[in-house]
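Structure in structure tokens, see below.
Of the protein chains in this complex, one is absent; all others appear in place.
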Amino acid sequence: MFHHTKKLQFEAKPEQPDPVYARKLQELIGGAWGEMTVTMQYLFQGWNCRMEGKYKDLIMDIATEEIGHVEMLATMVARLLEGAPATETTRAVQDPVMAAVMGGMDPQQAIVGGGGALPNDSQGVPWNGRYVIASGNLLADFRANVAAEAQGRLQTARLYNMTDDPGVKEMLKFNLARDTYHQNMWLAAIEQLKADGIEGTLAPNALFDEEHREHATSLWNLSEGNDSAQGRWAQGTGPDGDHEMGIVENPEPLGGPAAGPPPDPKLFATYDGSEQPRDPRLSGAKGMVGKLKEGMS
Amino acid sequence: MFHHTKKLQFEAKPEQPDPVYARKLQELIGGAWGEMTVTMQYLFQGWNCRMEGKYKDLIMDIATEEIGHVEMLATMVARLLEGAPATETTRAVQDPVMAAVMGGMDPQQAIVGGGGALPNDSQGVPWNGRYVIASGNLLADFRANVAAEAQGRLQTARLYNMTDDPGVKEMLKFNLARDTYHQNMWLAAIEQLKADGIEGTLAPNALFDEEHREHATSLWNLSEGNDSAQGRWAQGTGPDGDHEMGIVENPEPLGGPAAGPPPDPKLFATYDGSEQPRDPRLSGAKGMVGKLKEGMS
Amino acid sequence: MFHHTKKLQFEAKPEQPDPVYARKLQELIGGAWGEMTVTMQYLFQGWNCRMEGKYKDLIMDIATEEIGHVEMLATMVARLLEGAPATETTRAVQDPVMAAVMGGMDPQQAIVGGGGALPNDSQGVPWNGRYVIASGNLLADFRANVAAEAQGRLQTARLYNMTDDPGVKEMLKFNLARDTYHQNMWLAAIEQLKADGIEGTLAPNALFDEEHREHATSLWNLSEGNDSAQGRWAQGTGPDGDHEMGIVENPEPLGGPAAGPPPDPKLFATYDGSEQPRDPRLSGAKGMVGKLKEGMS
Amino acid sequence: MFHHTKKLQFEAKPEQPDPVYARKLQELIGGAWGEMTVTMQYLFQGWNCRMEGKYKDLIMDIATEEIGHVEMLATMVARLLEGAPATETTRAVQDPVMAAVMGGMDPQQAIVGGGGALPNDSQGVPWNGRYVIASGNLLADFRANVAAEAQGRLQTARLYNMTDDPGVKEMLKFNLARDTYHQNMWLAAIEQLKADGIEGTLAPNALFDEEHREHATSLWNLSEGNDSAQGRWAQGTGPDGDHEMGIVENPEPLGGPAAGPPPDPKLFATYDGSEQPRDPRLSGAKGMVGKLKEGMS
Amino acid sequence: MFHHTKKLQFEAKPEQPDPVYARKLQELIGGAWGEMTVTMQYLFQGWNCRMEGKYKDLIMDIATEEIGHVEMLATMVARLLEGAPATETTRAVQDPVMAAVMGGMDPQQAIVGGGGALPNDSQGVPWNGRYVIASGNLLADFRANVAAEAQGRLQTARLYNMTDDPGVKEMLKFNLARDTYHQNMWLAAIEQLKADGIEGTLAPNALFDEEHREHATSLWNLSEGNDSAQGRWAQGTGPDGDHEMGIVENPEPLGGPAAGPPPDPKLFATYDGSEQPRDPRLSGAKGMVGKLKEGMS
Partner (left out) sequence: MFHHTKKLQFEAKPEQPDPVYARKLQELIGGAWGEMTVTMQYLFQGWNCRMEGKYKDLIMDIATEEIGHVEMLATMVARLLEGAPATETTRAVQDPVMAAVMGGMDPQQAIVGGGGALPNDSQGVPWNGRYVIASGNLLADFRANVAAEAQGRLQTARLYNMTDDPGVKEMLKFNLARDTYHQNMWLAAIEQLKADGIEGTLAPNALFDEEHREHATSLWNLSEGNDSAQGRWAQGTGPDGDHEMGIVENPEPLGGPAAGPPPDPKLFATYDGSEQPRDPRLSGAKGMVGKLKEGMS
């Protein structure tokens, strides 16, 4: 269960309105790597975490913080839109810079949102749940979290360079700092998982004996040129301390032809009948079902 | 430019058809972390890479390999669907296990694909371009690549446990191995970026002086309980070797009220007029435009 | 079955072209609350209505009208795009206002639609079927219809303030009037459902005895401050004439910890084994299936 | 800013696992009318509300409650999936009821979520931001909120009839009750808006003089049969107390032909040249730009 | 403007309910090639058609027919769902075939639609506006229409083979016939466009002199093996009667390296500085703007 306080985690007051920038900030709200993503990602990771204790508590701490980040950004967007020429007509605007501002605005912030933020990115595409990763495997998910905070800090840094407004920059300095901490934090959490003996370097920590180990050690040189042979990834032992790393300079396919089986005639795939069905039991409906069931039992 | 050979990178032959499993394999083709994602992600990263040399060559090597992985999986799906009871009628099927198989199948593999794979995930949702990350910042992107390979290996491992078919398992052993190598490889590439002095631990390697350093060091304890104080992330120096890490046990909001400005009357947001517009210039359309332009010039 | 007449329900002739406005009008065509939504929403409601008679006839009357509204708007968009500088090159345009117009246009109206309307909203996002609600419960659906007409009239009113063109305004005056009638009409239809004794105030008119009545009467004060205690919703009897309404000033959680069960080891969720599976039957695959089947039979 | 307590708002413990039902419950989490929708809808409405005081406080109270509802449902889903046959192979399952259960499960809850809930609906489609309405106009938005709670209670009631599990039913009895209160509450809030003189019956409370009043009063009988003439909506005064209501029995189109203008030749729309461009200024690129600019200035 | 008659274009009465088939039929309603697509595609093509006369009349005839096809299918779905075990609990169902039926049903048809059709495809993915093509070029669009009717008839034929119900088959025999006529019709319309001298064989009928004619005549053999040299497409004159057709057996790239320019340092793309910006004017922000403006003016 959650509680809300009316105050913002950090101040979000621009000195001046800037409706073009208000559109760009939507990327940090509803973009693939925006605050809605980390909010929902951490919430679902926390709810799906199967161990009570420090990991779950950590995830829920950050998840709860992120809801407040959406709040800060939504408030900033509303303030940047104050006095926006949203209802000026194209015809009335003689001033060319003003005309340009109108062209660069997000029309939905006015038509749909009445001058407020929307759960969209900077191109107006709505946020969606496929941005969320919550697999239950904490190593795999913390890797995704590091990536999310890295992309988030990168986009914030780019947006920091797109404004001169001291108030906006002040808020972004806070956001940048939190993204710095959160990157460090998820990296530390990965170290902690290893220190606790719960996870290793690679996810999942399983099936290393089952997999074809001989194919777990080399780069396939499938793009011409061999510059890639010069990297750390093509020599020595991998970061997991277990697998050798090398390169296959002239890789050949290991499999056979990429051919599909003869089609089911009732589905009308184009077929010349040149190949016989590989199994006589497949030649009729009864047979198809028979073979399938045999496979199953 | 690309070339194609007719043979598969690795063999993809099931011993028996299994249409229910053919649906599940769609997750590895068109899911958020499937092979279409890594194909397109690495292609766009390679095309957007601004440095000729070993990094770009590496990325293009792997990108080119991944197209072939979609090919392997698509071929496997077609073979698993051989003899599927796709055109049996519900009414005709008296056998309860067969009826259950039909319920668990992906109806579009028959109706839309004619017995073949589709660019969808296991729930039929189409793959989309927002799954791709190619930011131009190699550290941030390699973090995303490690995450992608970790989630990919995790899902492959789960699917490995959902079949008994020796042919399917044989292919998945190859896929698992490649995901092992690729995780190691992207981790090594992150080490290489640091060794080359191009990137650091956190992305982007910039604005550390500008950001509010005092907020870059602590966990905010916003979920009740203090279990999270026990982790590596709340003590010592961060993995970047630069920032201290601690915890704010009872965090208070640093900002003011989350209040929006008075609305533009022409947008018909509900308003009681209790607050005066903060700036008299905002009370009319002329004034709004005036203030905005002043902010701009 | 449907018939079409070549004439528009109402005239749709702008005095002048205005390609920037043509983009904004897309919101009324393919936006979440645009005419495509009400068209499809009312069609599906009508087709799914299980009672012949006045309700079904009403829904089909309005559904059929709405197809014609999409037609009016699509025609208007094509006319607003007449003479648009869609094929001028950026380089050739020296006039700054013209340049701004080009920046504010929807590039797909030219590249994809050849100078015509598209089934998209004003940000280019395609209309989709999840905007439609047709639940079979007429009260719940008429509530959604009132909301749709209210949002539709609101967006139309905003767009009315964004143009000076007498021809466009003339058409919008018709649209506003129809939205006025349709709001009144769906509100009247809700009254009629009650008068006919088919539905009540709340949907669905069922399970009031089964639900926990003690939790059907109060606001939980989960956001700091108690301003919300001053409203009609926190005192007296509810609009349904049956439930008292109050407030829980300091709400406490009623449930236990939000903890998940121990994970299935074959799915590789991170787990430290600190909690024993709560039921010994869950410790192996056989046991899992056993418990599940027992639950089922 | 938000805080989190580790306990659930209400208990969420099933007596038995039921993975098929776990899939259906996804509709209440990530469906168009699920708890993610009301969470985000109320959050954005609250953040975009321009009046401090009882309305904003009310909206934030409910928004904060709804986050906890997602939490309850996600926890319930994880518990319903305990012991699910997610990693059984099709081949191994001889029991037909178990096979049917496997066919009815959501494969992504295992492959993607590791046995947990996902931000999707019951068909696996991800939640998206276009489900949210936050227009700034409180009457229009409260209408949408009544609709959301009505659809939510309706879907909950249907799901209540799809389970026999006393633990699940216990939680749903709480959810039903909250939806009852929330419907009453938003209806009361609409009454309050009128009592406060801020809004009327129809949204927005504006442009009634500008719109074509003669078209704001009648049903157009566009679907054959005149059953619809019998309803409350075709007689007397509308619920707004202002507009008469009637019917146009044999409606004729009021507009002219739905014809588009001659196309821009550089966009290659098919054209026979039979119609001359209506304005000589449109015959060349210069002319097109000229006319457009004239319209603008 | 449109009118509606209460009767169906053709009868849609199944002999027996079949809820599993009701799910499959959704593909013909809201699938990429379902009736909603052709409805909206033809409506937008008609509204965007710039020539009054036989083509526009034809398109609107068919568009209007297709709305009625959605109506037939939606009615059929509701009837197939009569008596569906939508509200039976998993636990109560002991009969394995019934359990399998429940697994194969679309849960949203009950939970969301109350036992009716939805604007979705057979996997529950909502229909969307990007399925529509209405480019204004009639040849290009009629090609798309032939494709749509071919895919539509193909899917209908597959579904015809998935049922034994005489009533369902009766309706599908009508649908198949209409798809036969519509394929023939759009093919005839392409012939008519040529006969009228409005369009040719290839779209658009322009820029044949500007394009690099030497690259308009040959297949590039980029997939190993030369089977493709045996086809009609690699010899003689093309169907347009104008271009020779051949094959490039060992194609070599014609362009230079796929290298991007040095990045903007303020966007933090990873860069080693090894390449100098190609133009000194690009080394600073001023210079960048300068170069861009020069390009523009």
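Note that the chains take the letters A, B, C, D and E in the order they are written out, and that residue 1 is the start of every chain.
In this section, contacts are C-beta pairs under 8 Å (C-beta built on N, C-alpha and C of every residue); 3 or more make two chains touch, one makes a residue touch a chain.
Here the structure is a predicted model, which is why all the values come from computation and not from measurement.
Though it is not drawn, the left-out chain touches A, B, C, D, E in the full complex.
Within the full complex, the residue among A:73, A:177 or A:267 touching the omitted chain is A:267. Between the chain not shown and the residues E:25, E:40 or E:84, the one that touches is E:84.
Residues of chain C in touch with the missing chain: 1-6, 47-53, 55, 86-94, 96-97, 99-100, 102-104, 106-108, 110-112, 114, 120, 123-126, 135-139, 193, 196, 198-199, 203-206.
Chain B meets the missing chain through residues 1-9, 30, 36, 40, 43-44, 47-48, 60-61, 63-65, 67-68, 70-71, 74-75, 78, 90-91, 94, 112-120, 126-130, 132, 134-137, 295-297.
The rule is short, and it goes like this: only the chains that are shown with their structure count from here on.
Centroids built from CA atoms put chain E at 28 Å from chain A. If each chain is reduced to the centroid of its CA atoms, chain A and chain B end up 4 Å from each other.
Centroid to centroid, with C-alpha atoms defining each point, chain C and chain E lie 25 Å apart.
Within chain C, the positions touching two or more other chains are listed as 5-9, 16, 18, 32-33, 60-61, 63-65, 71, 75, 78, 97, 101, 114-116, 125, 128, 130, 135, 137, 154-155, 157-158, 161, 222-223, 225, 253, 257-263, 266-269, 295-297.
If touching chains are joined by edges, the resulting network of the protein chains shown connects every chain directly with every other.
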